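Shown here: the complex without one of its protein chains, the others still in place.
The first chain written gets the first letter, and so on, giving A and B; residue counts start at 1 in each chain.
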Amino acid sequence: MTDNLTGDLYTALCDIPLIDPHSHIDPYAPVSRSLDDILNYHYYTELAHSAGMSQAPLGKDVPPRERVRAIIGHMGRFDNTTQYSWFLEIARTFLGFTGDRLTAADADGLFDAAERVFNQPDWEKQVFEKTKLESIFLTNEFDELLTDFDTKKYVPCLRTDSLVFHLDKPRIRERLAEATGIDVVDAQTLRKATWKLFARFKAKGAKACAISLPPDFTPLHIPDAEFDRALHAVAKDSPIAKAVFGGVQFARIVTGTSSPQDATPQAAAAMGVFWTLAEHCREFELPFDLMIGVNRRVYENGVYQGQDLFDQRTSLHQYKALFNAFPEVTFPVSVLTSGQNQELVAYSWIFPNVLPNGHWWYSNVPAYIRPDLTERLQAVPKTKLIGYYSDAYKLEFVLPKYNMYRRTLAGVLADEFVRPGRFTETEAVGLGKRLLRDNVREIFKV
Amino acid sequence: MTDNLTGDLYTALCDIPLIDPHSHIDPYAPVSRSLDDILNYHYYTELAHSAGMSQAPLGKDVPPRERVRAIIGHMGRFDNTTQYSWFLEIARTFLGFTGDRLTAADADGLFDAAERVFNQPDWEKQVFEKTKLESIFLTNEFDELLTDFDTKKYVPCLRTDSLVFHLDKPRIRERLAEATGIDVVDAQTLRKATWKLFARFKAKGAKACAISLPPDFTPLHIPDAEFDRALHAVAKDSPIAKAVFGGVQFARIVTGTSSPQDATPQAAAAMGVFWTLAEHCREFELPFDLMIGVNRRVYENGVYQGQDLFDQRTSLHQYKALFNAFPEVTFPVSVLTSGQNQELVAYSWIFPNVLPNGHWWYSNVPAYIRPDLTERLQAVPKTKLIGYYSDAYKLEFVLPKYNMYRRTLAGVLADEFVRPGRFTETEAVGLGKRLLRDNVREIFKV
Partner (left out) sequence: MTDNLTGDLYTALCDIPLIDPHSHIDPYAPVSRSLDDILNYHYYTELAHSAGMSQAPLGKDVPPRERVRAIIGHMGRFDNTTQYSWFLEIARTFLGFTGDRLTAADADGLFDAAERVFNQPDWEKQVFEKTKLESIFLTNEFDELLTDFDTKKYVPCLRTDSLVFHLDKPRIRERLAEATGIDVVDAQTLRKATWKLFARFKAKGAKACAISLPPDFTPLHIPDAEFDRALHAVAKDSPIAKAVFGGVQFARIVTGTSSPQDATPQAAAAMGVFWTLAEHCREFELPFDLMIGVNRRVYENGVYQGQDLFDQRTSLHQYKALFNAFPEVTFPVSVLTSGQNQELVAYSWIFPNVLPNGHWWYSNVPAYIRPDLTERLQAVPKTKLIGYYSDAYKLEFVLPKYNMYRRTLAGVLADEFVRPGRFTETEAVGLGKRLLRDNVREIFKV
């Protein structure tokens, strides 16, 4: 750390056991088996590809060791990035790396070290301990079984993107029918089927419903007759329906529509399903995580999970009807861009049911976290701030990502609270604990 | 302060007598009578409500002491905020509070102290002196009398939201007729009636005309024939007219319109009235304060004055026609979001008649003031920068709000001007005085 006070605060923050409220961990394979599992994380494949690496090393048939060599071989082109820092910290913390900089020459040594370390029988337990991790939220498709793992440790969370945005795809409707025994053909069957999903998830200990949304999605309530018609049309799966259902056109239609009557069947169905999920959240007392702002498949030839971007022209004003209609539902909101942070601050300051949630994706580097966090701490009640989530695919990432956040948080607490004499060090750590742990427990009832 | 230089600059800035160019002070009741007057300020009711307080304590029949207990009882949930800091400073400066943190246990003591202090016969004078306040601008409805107070101290300012946006309401048209003796039925009568208002305000020492505008308002000039038709229609007060005249629908119609002919009568009338006011500002040589960006009643069940938010998708480009058409009118512009600050900087850099004005509402915390102010100081002529206004409802708020601003200003002057050797300390204080006082005097001709 750059000064003693910040260093002391950081150390104190690192002692607080973590509850990580959003990740993509597979509870059946939570830790890495090889260095390939780490470097296959899309942040690295994206940056290596963006910096000039072809996609050849990412092919399924390429041996993991060669892929690792290729990606580390390109790291010299992006060793300035925060993402590189996470990997360096993983190498140091978990793999015994002692150097200051990673080069192509380190690839084989690290690969071998990872083979040894990651395959220890108690590796998962070790990672939990080193990370001081208590529990971590998952992202579960609606038809996942949620059996054979400890749901206190790996907390289920119902992810609903496919229900809202892909119900026009036959495979999604089939899966929904298999999972619930209900063929969705109209509003009533849709409501029954999704209600069953909520009941099952709730019984399994789910603590949230979640969805990611394109920048121009505008949820509106749809009368049942209209919703029926939309679902009938969607179920027909016509080519035209498909054509307007992905990306730009879909978005444009939804945004430009003042009443659902003018929307395409797909857009109307999306709105109706979304609204129904909010109703279930109310009934089942589950927070509804909204992750707002992602356009899918913008870079069409991007690496796996490296194709999504955004359009800064979006507003929480689009969610006015939703936030007003569901005062009983808690909406932890993630925004994709720092430019939306002031809206998130203001909407959270005014709406009791809107809460700022973490620092998502393209905003998950200190250059954005620092100002966004400072703004939230100056204007939103501290009991409403969910500080951070890892968004991790493998447990090894929780530590370096949270450390980045804790360093930034320590700096903000030092500069904005302790140095101006507003808080004592102890009070500042207490505020940090609220953001890192207490609020997660209270808001998600963990 | 966190360092000596900043501390010295802050002290010097605090010596400069203030002219506060925008507030909501009631000149007949400028100071608080009880702590309830302080805590009823919407910032506190909003934050308490947003942090979980029901609206029951805000009822008219609730005794003030109980309301104060309820709000202070919730402060522990938002003692991280800047707004809390203002209140703590009020408690310390005016009420003899000596603690570091306010808790529910302090409510009764503070309430009693406020009863004693605020009811001293010379309290208003004391607040003026402690605040080093010379004069403060008001926000006056068009039919206020402006008599029986010292208009040198409480400077009248004609607020015009109701004329522009609510002329379709019978009560507004009646009040306008009562105030002017003119029934507004067309462009000519509208022009006459509003001219009379300007003449009366000018005679009473008014120094500005002001309005707050939704994010998608786009002022355009309307030919008289069209303006006539719009006013005829508006005067009919049809239900349809009302339906499109508040909030979203209105805004959408105005924005999407390339020519006024396509607008609804209400939108066309709003544009016509607005343009007429700008013409009067030219004739009466009054600056026209534009406060750009607020959507009214977004959180429908919010506390009083705690329902308004915004849509970041707005641009000063919408004001191109206005700024070009009225080179003789000075437009002090406030924007609601930090995201609009770069436009405000650039438009002020280019247009002689556009000036950045203070830090409004959701941008009125140091996390936004600091970058916004730094940007303005680096790229806009210093003679055009109106540093700050309190927006206060009671005089006791002027001091803590200006102190927050002066602390931030001192920090920027230290880091951007004195430390890099660009300005001496004396020169930096001179620059601060420009922003705090000289420009207000020159621009508003006080």
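FYI, contacts are C-beta pairs under 8 Å (C-beta built on N, C-alpha and C of every residue); 3 or more make two chains touch, one makes a residue touch a chain.
Please read all numbers here as calculations on a predicted model, not as lab measurements.
Considering the full assembly, A:Tyr368 is the residue among A:Phe165, A:Tyr368, A:Tyr389 or A:Tyr402 that touches the omitted chain. In the complete complex, the hidden chain is touched by one of B:Phe351, B:Tyr389 or B:Phe444, namely B:Phe351. Here the missing chain is touched by one residue of A:Ser34, A:Thr81 or A:Gln126, and it is A:Thr81.
Mapped onto subunit A, the interface with the missing chain covers residues 1-2, 46-47, 49-52, 77-83, 85, 101, 248-249, 252, 295, 298-302, 306-313, 337-339, 362-363, 365-368, 371.
Remark: the residues of subunit B touching the chain excluded from display are 258, 313-317, 320, 323-324, 327, 339-340, 342-343, 345-352, 371, 374-375, 377-384, 415, 417, 419-420, 422, 431.
Keep this in mind: only the chains that are shown with their structure count from here on.
Averaging Cα coordinates per chain places subunit A and subunit B 38 Å apart.
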